[in-house]
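A quick write-up on the structure given underneath.
Of the protein chains in this complex, one is absent; all others appear in place.
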Amino acid sequence: MLKLILTRLAALAVILLALSAIVFALEALIPADPVRAMVGASATKEAVAAKRHELGFDQPLPVQYVRFLGRALGGNLSQSLHTRRPVMTDLRAFLPATLELAGAAAIIAAVLGGFLGIVTARGKGTAPRLLMLAGASAPPFLLALALLMLFYAKWHVLPSSGRLSANLTPPGGPTGLLVVDGLLHGRFDVVSDALWHVALPAFCLALGPAVALGRTLRSSLQSVLTQDHIRTARAKGLKERTVLLRHALRSSLNAPLTMGGLQVGLLLAGVVVIESVFAWPGVGLYTVQSISSTDFPAVAGVTLILGALYVVINALVDVAQVIADPRLRAA
Amino acid sequence: MKTGSLRRVFSLVAVVALLLSACSKKSTTSAASSPPDTNGTLNLAYLADMSVPDPDVFYDIEGNTVILSAYEGLVDYKPDTVTIEPKLATSWDIAPDGLTYTFHLRSGVTFQDGTPFNAAAVKASFQRRISVNSAPAYMLAQVADMQTPDPMTFVVKLRSVVTPFMDYMASSWGPKIMSPKALTDNAGSDFAQTWAKTNADGTGPFKLTAFNRGQNYTLTRNDSYWGPKPNFATVNIRIIPDMNSQILQLKSGGLDVILHSFPIAELPTAKADPNLAIKDFSSYLQSLLYFNTSKAPFNDLALRKAVAGDIDRDTLVNQIYGTYAHPAGSPYAPGILGQSLAPIAYPTSTVKAPAGAPAITFAYTSDESGIQSRLAGLIQQKLQGQGFQVTLKEVTNPQVYGYASTPQTLAQAPDILLMTNTPDAAHPDTWARILWGTGGGLNFLGYTNPQVDTLLNQGAASTDKAASDQAYGKAGRLLVVDYGILFLADTRDVMVMRKNLTNVEHVPNYPWALRLGTLARS
Partner (left out) sequence: MGVAEPIAFGGSLPLRRRLLPRLGVGRLETAGLAALALTTIGALVVPLIAPHAPTLPVAAGPLVKPSAAHLLGTDDLSRDIASRVLYGIRSSWFSAIAVIASGVLIGGLIGLVAGFRGGWLDTVLMRTTDLFLALPGPILAIAIVASLGPSLAHTLLAVGIVWWPWYARIVRGEVRAVMVRPHIDAARLAKIGRMRLAFRHALPGALPAVLVTASLDVGNLVLTLAGLAFIGLGAPPPAPELGSMVAQGLPYFFGQPWVCLAPAVAIFVLAFAANLAGDGIRDLLHHT
């Protein structure tokens, strides 16, 4: 187990290094003049050159990369061209919202996916499956807008945008996750209001991964159910429910876990559209803004952070798999 | 047996659903039964974060409302006009040589932190703009000396004549007066730029009390404001990047105004809504078609002329904007310079593409209202109808700024560029020089014409207004017949708002912004 974790940590470092190189190379390829856009139309040639020098854009590319890397290692990404703040400061402000949204979506996806997989494993549950399949086939922007029209504009039961109602002040807690901070500070009004706000965007985000999880769980369950130890359990006279949930489920978790890890990537990609529609102040919204202002440092920062998050989560999935299925420990 | 396992899963789902609905019900009673608590609060939205609320750095359009509510300059434009009216200066004198400006300041004004306003504060703010030396610093580039002969008099001496100087003072990007105490207290090593990234302290009708990136900016009424008291206690500006979300919220009362980019095709729906009003204001926003004259095929005047004729501007503008724009009558928006000084009449013609004409790259910047992409699409159709090969390309502003950097980038830049722009101030020089003067900041496809440059310099150096206007007019006429930039439309600044808003005031030079200090709800 320790060896597994150590290998994963080493791999993480290598992957992040390579990722940063790729990101940097791609940035360098983009033909645009952010410096000029930053200093404005009427700036003199000298002012442009001075700003370019200040930001280090006049250096050769490899030098720029080494500087970039040096700063990044110290947890200090460059300054955003749009917000004029260090990208790290921006990300610290925007990341918690995304983590809360993605966390809520992951929980919903796991619950819905588990439900779907178990129910359909025995060939039943056509209706819920079709409904979720339909949800997962709907273009996210359309699904989000349709749900907004129903739940906000028509029935007035859910809010349209943001993380918290305007009349509430966030508890300002240690994590930045409103639900967690609210619980820590005993501010239950914040907790329920935050849950109320996160419900719709998280549901939109969760549908696709939920279906993928459900499907994978279904096929694992189906093949496990034909195996010997299940037959033994049945022969022992155990109830079918016990067989399914106690015996089959545990040894069927391997594939859904892998799928879950892979789906994290889709989840993180999905936040871009969902956060825009719901005005969710997270990394996705930040990315959209950075792209439209060709804000290199910001895009690089987002890519690195999301990439790292993805790799870390998948490493955790590997560990979880070993815990769930002891047979893998030998491998 | 199966039903048993199912029931357990169902009960789990039911618990989650109940939890969610419980939360929703609890909050619904507070939000839905009492119509959203807007009593005293004005709700606005931005499509994207503004850059920074620092008047010496800020150089965009989104964000004007924040800057203009928190800060004030020495002078201001009168609503719907180009007339300059007093603000923090009650009167001013300009020496006959055009080099010395004397401002007599308003007394009894305090900054939002309680510091009294005086000439020293003005001087400190001007000095800061020069020191920060960011985009809008060019307006003070010719300042040679500043004096404060008495606490309520401020004198600026210029190195050379700057004809638009008073317009710079009135521009939304012009010098704003910041609290000298806040500037000293937060000076740091960057002239308080770090502080000004999220804070503001001016003399304006509203204080900036919260600046949450990606979420909202809160403006709170400045109770010690020297002028008429603002009506709204709070202004909440939220970042809502999706236009349809904004429209949904406007319709249900969650928003009071959509400040810009409302889709023109949706205006009839808005008109039919008894709670909404459409307001359109005169603005200097012009829709422009740049030609890349530095390379084939558009280094050929005949071909530029042919394309201009094929586009059939008048039909095009009518088709896309309806009544919310009209074909530009001059390279200068109405109010900036007499339209008759540089009139435009592009003759319509149908010229086929010459045999072997190369493919044309057509770039456009996109906007939420869909106007730019539709305009580009229609022009493409018209040109293709005449046998031109046109490839469309959507680009971002920073990309556009990169085109004229070097001769190499210009050679790779698109052949045609569609953009909408507005001048910094209501003066011909702030438009002509940067748009079509050689090396100008908005001269994106590197148009250059020595004759035009000479005329612009004449205009800028002349202290006689009539002679100066003649020079600018002539420069404009030269550009029109040279087809360097095609002026498509003078567009209106269109806003859709709740019908109960009153005292709506708008300044043509401040696009996407309303005067929040006077705005009220009936």
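Structural remarks
Every chain is named by a letter (A and B) in the order it is written, and numbering of its residues begins at 1.
In this section, a contact is a pair of C-beta atoms (placed from the backbone, for glycine too) under 8 Å apart; a residue touches a chain by one contact, two chains touch by 3 or more.
Note that this is a predicted model, so its numbers are computed, not measured.
For the chain excluded from display, the touched partners among the shown chains of the whole complex are A, B. Across A:P96, A:G113, A:G282 or A:G307, the residue that sits in touch with the chain not pictured is A:G307. Of the candidate positions A:L69, A:V111, A:A138 or A:L183, contact with the unshown chain belongs to A:A138.
Touching the missing chain, out of B:G40, B:P228 or B:P268, is residue B:P268. Contacts to the hidden chain, counted on subunit A, fall at residues 4, 11, 14-15, 18-19, 22-23, 26-27, 29-32, 126, 130, 133-134, 136-142, 145, 208, 211, 215-216, 219-220, 222-224, 226, 252, 254-255, 258-259, 262, 265, 268-269, 272-273, 287, 291, 294, 299, 302-303, 306-307, 310-311, 314, 318-319, 321-322, 328, 331.
Within the entire complex, the positions of subunit B that touch the omitted partner chain are 243-244, 247, 263-266, 268-269, 319, 366, 368-370, 373-374, 376-378, 380-381, 391-394, 399.
Definition applied: only the chains that are shown with their structure count from here on.
Listed in rising order, the residues of subunit A touching subunit B in the complex are 31-34, 36-45, 47, 81-85, 90, 93-94, 97, 111, 114-115, 118-119, 122, 124, 145, 148-149, 152-153, 156-163, 165-167, 192-193, 195-196, 199, 239-241, 244-245, 276-279, 281-282, 285-286, 288-289, 291-294.
Residues of subunit B that touch subunit A in their complex: 1-2, 4-6, 8-9, 12-13, 16, 19-20, 22-28, 30-32, 37, 41, 48-49, 51-52, 57, 59, 133-138, 141, 193, 197, 212-216, 236, 238-242, 244-245, 248-249, 251-252, 254, 396-399, 401-402, 405, 409, 412, 424, 434, 439-442.
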